[in-house]
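Not every chain is included here, but those present sit where they belong.
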Amino acid sequence: MNEFYQKDIISIKEFDKEQLEKIFVSTDKIMKLQPIERREISKGKTLAYLFYEPSTRTRLSFDSAIALIGGNSLGISDISSSSTQKGESLADTVKIMSIYSDVLVLRHPLDGSSRFAAEVSSKPVINAGSGTEEHPTQAIQDLFTIRKEKKKIDGLKIGIVGDLKYGRTVYSLLYGLGNYDVTVYLISPESLRIRSDSVYEIKKRLSFTESTDIEEYIDDLDVLYVTRIQKERFPDEEEYLKVKGSYIVGLDLLQQMKNDSIILHPLPRLDEVSIDIDSTKNAKYFEQAEYGKYTRATLLGLILNKDGF
Amino acid sequence: MNEFYQKDIISIKEFDKEQLEKIFVSTDKIMKLQPIERREISKGKTLAYLFYEPSTRTRLSFDSAIALIGGNSLGISDISSSSTQKGESLADTVKIMSIYSDVLVLRHPLDGSSRFAAEVSSKPVINAGSGTEEHPTQAIQDLFTIRKEKKKIDGLKIGIVGDLKYGRTVYSLLYGLGNYDVTVYLISPESLRIRSDSVYEIKKRLSFTESTDIEEYIDDLDVLYVTRIQKERFPDEEEYLKVKGSYIVGLDLLQQMKNDSIILHPLPRLDEVSIDIDSTKNAKYFEQAEYGKYTRATLLGLILNKDGF
């Protein structure tokens, strides 16, 4: 039996290096299959999504992933128009959705929501983003992208730039990178540094260097992971504009980077990565989105099939 | 040819005991089939839903039902964002939706809407809730649940508690129960008694005893069917709170009930059934939801296949 069969995917912290590698090898495999072969993997299985926060991108990634392996999806993409408006509890909604499906994909603003859902659900639950830190399928997608494009993760120098305070993507990636021997630079304005209450937990897993200057370590990086800086985080618009301007990744910055470095972004982007970058060989954020489809299809395929695929 | 082939499902009043039993036997059968066998039943058939009132629960139940038997669904779950906003008539919308599908599922606030839709539609129409009284697939689901969990319907003592005035579920269930030899207790606050204009019609089918006291007949019941009491029905909040409190089904009430009694609820629930009840063997409302998936799949399968399945 494959170890992911019927497993809940709640936190990236629960994955060790060996497990991640198994998922990556399966993703390599699924990418090489013919469409007709892929569709046999979870033929006729139903995924239910239950989104308490809107996220078109993540939902569509799961929609396309389950379709890739022959299944279908149904669910609630906007909870505000559903029965839960009438005051139904998360537990009841999860129980019902798990009756309607073979696997449940949950997005919820609260920490712990997915673990709670997994406890009451009769079907496996995948956390599609919860609380401040957890977005395990995004982290797996990001790690797979690095491994695929750089042929390894160990030994790499990885810069993560932008809003490191909010945005669960960064935290999940850091916890995931904790499985590897990497050098990490966290680059952000002072006010958007990684949250102090998470630093202890992260430092147990990897060491990192912080900087407010994107150019300080730029020529050393193998991977530059860019995230959005959101205007609404700043009380003062002028402060925002100043900060934003100094973290835009353009051709000038790229020229300071190693020739074979790669630039990633969880998307959607505004202008923190200049569109000039898109046509360079370093830009890998659209590949990253595509790998997200395949890593999610792989996870679903492993969860839904006793003997894997 | 099976008698439900291409048949409209408009009112529970149109089903006699023999027809209901045929559906129940087919549901027993569909539940025993392998997934791969089920998906052959309506492979590639398309269900269109057309909801003039939002009902996530009912829509998803149909979505999962058609997926179970190999079909797919499309449609309008929120009419306010559709062409009908531009003033299109129900007749035109129904005609178009029936062009796009093999079977049409309609929810509409007005009595008679489904029958009208069936007249103009080129495909069979299933009423997924209309007006004040009709929700035939819910009634079939409820009757199947009773039969499945109590091994029979005839001879049972059935209490229905909560808001009996509004809520079409109660009326459909009563009309459905009219086919059986049952003893019915209707328990509600004075202001939420069954509507006087329906009493005549219901009494033609079955006799019932009314009470405002949930404890009066509680030790005699085989089935307790609980419905929500909605705050907005009361002009005075204090009145609401008083009433609500006296109809909450908790462990103390359960202890007064027969050991093998069952508790049903059409869901979603607020707190009219305490979550303490969930883990008792008497709680059958989640099973009820699951049977809803199978009874709907059965109806769809019978409607879409000349020779049944």
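By letter and in written order, the chains are A and B; residue numbering begins at 1 in each of them.
Convention: a contact is a pair of C-beta atoms (placed from the backbone, for glycine too) under 8 Å apart; a residue touches a chain by one contact, two chains touch by 3 or more.
None of the values given here were measured: they were computed from a predicted structure.
Number of identical chains making up the complete complex in this structure, 2 of which are shown: 3.
Just so it is clear, only the chains that are shown with their structure count from here on.
Separation between the centroids of subunit A and subunit B, computed from CA atoms only, is 40 Å.
Contact residues of subunit A toward subunit B in the complex are 43-44, 46, 48, 72, 74-76, 81-84, 86-89, 91-93, 95-97, 99-101.
Chain contact summary for the complex, subunit B toward subunit A: residues 35-36, 39, 54-57, 60-61, 63-64, 67-68, 70, 72-73, 77-78, 228, 267-270, 275, 286, 289-290, 293.
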